[in-house]
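The other protein chains are all here in position, but one chain of the complex has been omitted.
Per-chain numbering from 1; labels A, B and C assigned in written order.
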Amino acid sequence: MSLELMTILDKDGKAQKGKDPNLPPEELKKMYRLMVATRALDDRGLALQRQGRIGFYLQSTGQEASHIGAAYAMQQSDWLFPAYRQPGILLLRDVPYEKIIAEWFGNSGDTSKGRQMPVHYSFRQANFVSISSPIGTQLSQAAGAAMAAKARGDDTVFMTFCGDGGTSSNDFHAGLNFAAVYKSPVVFVCENNGWAISVASKNQTASESMAIKAEAYGMPGVRVDGNDILAVYRVCKEAIDRARRGEGPTLVETVTYRIASHSSSDDADRYRDKKEFEAWQKKDPIQRFKAYLKHKKLWNEAFEKECVEGAKDEIMAATKKAEALPPMGPESMFDDVYMNQTPGLKAQKKELHDLMLKGGVGADIGHFPL
Amino acid sequence: MSLELMTILDKDGKAQKGKDPNLPPEELKKMYRLMVATRALDDRGLALQRQGRIGFYLQSTGQEASHIGAAYAMQQSDWLFPAYRQPGILLLRDVPYEKIIAEWFGNSGDTSKGRQMPVHYSFRQANFVSISSPIGTQLSQAAGAAMAAKARGDDTVFMTFCGDGGTSSNDFHAGLNFAAVYKSPVVFVCENNGWAISVASKNQTASESMAIKAEAYGMPGVRVDGNDILAVYRVCKEAIDRARRGEGPTLVETVTYRIASHSSSDDADRYRDKKEFEAWQKKDPIQRFKAYLKHKKLWNEAFEKECVEGAKDEIMAATKKAEALPPMGPESMFDDVYMNQTPGLKAQKKELHDLMLKGGVGADIGHFPL
Amino acid sequence: MTAIKKKSGASETGTKVMTMLEAINDAMRTEMQNDDRVVVFGEDVGKKGGVFGTTAGLFEEFGEARCFDTPLSECGILGAGVGMALYGMRPIAEIQFLDFIYPGFDQIVSEAAKMRYRSGGEYTCPMVIRSPYGGGIRGGHYHSQSSEAYFCHTPGLKVVIPSTPADAKGLLIASIRDEDPVMFLEPKAIYRHAKDEVPLGEHVVELGKARIAREGTDVTILCYGAMVPVCQKAADLAMEEHGRSCEIVDLRTLVPLDEQTILESVKKTGRVVVVYEAPKTGGFGGELSAIIAEKAIEYLEGPIVRVAGFDTPFPYALEHLYMPDPKRVAAGIEKTFVW
Partner (left out) sequence: MTAIKKKSGASETGTKVMTMLEAINDAMRTEMQNDDRVVVFGEDVGKKGGVFGTTAGLFEEFGEARCFDTPLSECGILGAGVGMALYGMRPIAEIQFLDFIYPGFDQIVSEAAKMRYRSGGEYTCPMVIRSPYGGGIRGGHYHSQSSEAYFCHTPGLKVVIPSTPADAKGLLIASIRDEDPVMFLEPKAIYRHAKDEVPLGEHVVELGKARIAREGTDVTILCYGAMVPVCQKAADLAMEEHGRSCEIVDLRTLVPLDEQTILESVKKTGRVVVVYEAPKTGGFGGELSAIIAEKAIEYLEGPIVRVAGFDTPFPYALEHLYMPDPKRVAAGIEKTFVW
């Protein structure tokens, strides 16, 4: 198993000889547009949190190439079992900004009905499975879904994500093992961004890399430069194709960096060396890809403006719309626990209803229809 | 990492050139005696179960070289975190037969006070930690104990066991990862006996071997012929020495075979090919080592008789003594839940006491002193 | 993806005497014939047919794609099961003993139970988790525990426990057809002892309906699983020795609970004994007491008595004293008359 880091673009954005996948211009421009939009969305999310308009935010800044590149080669009918740091995939899958942003507000525009913290998206239309907080749980689920698809003879491929921290989870072990034993069509992408909150990845495991963990499960493992969207794309495309051909799972490690703090609740300065951070800032995946586009004569100021300002404007407008949506009603709290409300839940709903009607509990909200 | 199978004795018991550890005759004879005694103990256990005198038994037949060889190089002060198929280590550590057998009967001679099923031993005097049924839990515990010993500056080494099935457990992943991250003095021995009840080890994982899983944790992994006690001894001695020198953990895979059914509750004929079983029977580790001793002129009929009959007689006598011991009293049920009985447990004890006194519940036992 | 519902080959009618083991096996076979989204998997469920034999013959009849062994990982079994359910299958995950479910507990309480809710109804997890539970086979510490209370306290899960072969079949089929995750806990003590007429072919017992296992007027006994036959014997004793007429309510489903049947019985008799084998403190029986003490206390003519396992880990040698037996339950019944 090679521990070599697969790279296509050098630091100046030049493709190494013979490695350029030579994607059509429109694809390349789409990739750029997605990365830029993802960054803009992230900036907006953090700003809203800092302004106190949403309760929490978690950035993916610096990891745009890693996750957009990974999912780029999938078909729309393929499924994603994401972690919480791949928002660019939502844009890739054409989820409207307004839907994404409504999730942050947790109001009636949120597909998850305000049940989860910001950034825990669920978009069935995009085959983007509901995100949860517990680290790693999606990995064994993806393996199971892939087992099911294989058993049914569907040609769906599954991609699932985790962080470097996630490699230590139970589900990493179980998920990769099951996927390999049943030769299921799933691609495991470990975004190694150097940190699991304050724990550096070198303290997460003593193994030489995350990719080498594939050996333990008898599947191929590949290490790729996570800030090089073309390299990530190529490696994942191969893994996706392999999976679709029935040749089983692959573990891909994208080597990248968490540029921001862990989340809006964290302050990385307390535990992280500024130098390390600054060195990585210079490797910005968007800048690197922009340089490539320039070499290819696909970039100019007008295109930049269209990408950046276009995204910002759309996001601004979507925020306005999303924020204005009404909150979820209190009665919604009792829905979706089960398909049908149990007698017990009906009684509890009535209890809350009556309490609110009396003007005591939740007086600011008023009552709700039973 | 080498996937080669480390072997010393060929199938006729000849040591390969340059590989014989040349242990002193007395050590070699002790090894043989331990293997034979372990087999005899196992035979007795199953017989007692078949006679309905004990409720359950689980054999280690065919794995004597694997576990005795592994633990042989430890010091008495080193700790064991066993699985349930290493009874020979009790003999190695001088636990009296009567104590072992009393555990099967779960009576007042049992160090565990009849609280667990047969073969779930606990012998503090032997630094042999209480066995539990859930697969794998000892692995992360061993890592933790080793972390503690290292932090205290003790030179204790830890050895822990699991089966091929155990490699799929959460604690395998967590235990090996922790041990490697903290470079703790622990040797992980995976006894790959081909089966996890009815699941063949090739269906347990798609990896090329169990030893190679060490790569995932950045520790050395070694594959050794588990029916060759000298090979197992040598590999584990190196791993133990390494651990004691502060160089961290090792994963050792002993390749062996479960000759018996999984336990007295199982019938391997329902799922296992007879041919496979017969082929392995020919590789009996005791016969192989006997041949070696013969080559070394350390074996004769008198020695054989002394080993075999000696063990049988002692085990017979111990069985008689152990079986005759009185059962645990009902009051003991409420002990050892906590160091001190809580008021609630005291009340429950009294409740049972009063019920029994009235002659209802447990009428066959009578009452117990409060 | 569409469910490929086949008509069950034979439209069987009539009944047959079965053990609970056989009834459970029959339920799975029936649904596997009926709905090809149903798959059964777990440790040793294939060729071996399960350590108790509940899956015997399924591997042979439906092949490896629909009845298969897994690696030794409850985390994997349950995580994969959740994934299969998300993708549209009807997975039945067998956990060999309930005592071994904890390595996969996270997938149940954090994932399966919350999937529908957290995704606003977009993703669902129609999955059955089957597992033998409870004492009575001299299995000691780790082959005997009754931890239904953990699951009952986890919104999003349903919890089903049969006490007769016919119910086992009917409730299991209902569980497989249910759109939500169901913990289907099998009282292993009576796997073979419970033997009775079971309807052949299609047989569904609706979840959420308790069963009056014996009618009576003086005391209500609330119980489930292997405690039902114990309570039957206790009721006989109570009648013989003290002339007490006991009404036995077999809960059948703990979540959703049939509060109505419970409260009606309690209001009628005015006395309650709650029986369960789990450790007394924090057991589901405490919830039953609490419901009654909140909603029907004015009808009570005595204390709500609980007869349960003691607050110790499950013992091996003393199992027979640990578990509630007819005499202990009978003593509990008498306590409800001491005000």
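The working rule: contacts are C-beta pairs under 8 Å (C-beta built on N, C-alpha and C of every residue); 3 or more make two chains touch, one makes a residue touch a chain.
What you see is a predicted model, and the numbers here were worked out from it, not measured in a lab.
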Touch partners, limited to displayed chains, of the chain removed from view: A, B, C
Option from A:Lys29, A:Arg115, A:Arg258 or A:Lys290 whose C-beta touches the chain left out: A:Arg115
Of A:Leu3, A:Ala47 or A:Val199, the residue in touch with the unshown chain: A:Val199
Hidden partner chain, touching residue among B:Lys17, B:Arg124 or B:Lys297: B:Arg124
Residues in subunit A touching the chain absent from view: 55-56, 106-107, 114-117, 120, 132-136, 165-166, 168-170, 196-199, 203-205, 265-266, 270-271, 327-328, 330, 332-334, 337, 342, 344-345, 348, 352, 355, 358, 360-362, 365
Subunit C residues touching the omitted chain (full complex): 75, 99, 102-103, 105-106, 109-110, 113-114, 117-118, 141-142, 147, 149-150, 152-156, 255, 257, 274, 278-279, 281-287, 289-295, 297-298, 300, 302-306, 311-313, 339
Positions on subunit B contacted by the hidden chain, ascending: 79, 81, 110-113, 115-116, 120, 122-124, 129-130, 132, 134, 137, 139-149, 151-152, 154, 170-171, 173-175, 177-178, 181, 335-339, 342-344
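Criterion: only the chains that are shown with their structure count from here on.
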Chain centre separation in whole Å, for subunit C relative to subunit A (CA means): 39
Between subunit B and subunit C, centroid-to-centroid distance (C-alpha), Å: 35
Interchain centroid distance [CA atoms averaged], subunit A/subunit B, Å: 45
Per-residue multi-chain contacts in subunit C, two or more chains: 70-71, 73, 75-76, 103
Contacts with two or more other chains, residues of subunit B listed in rising order: 168, 170, 203-205
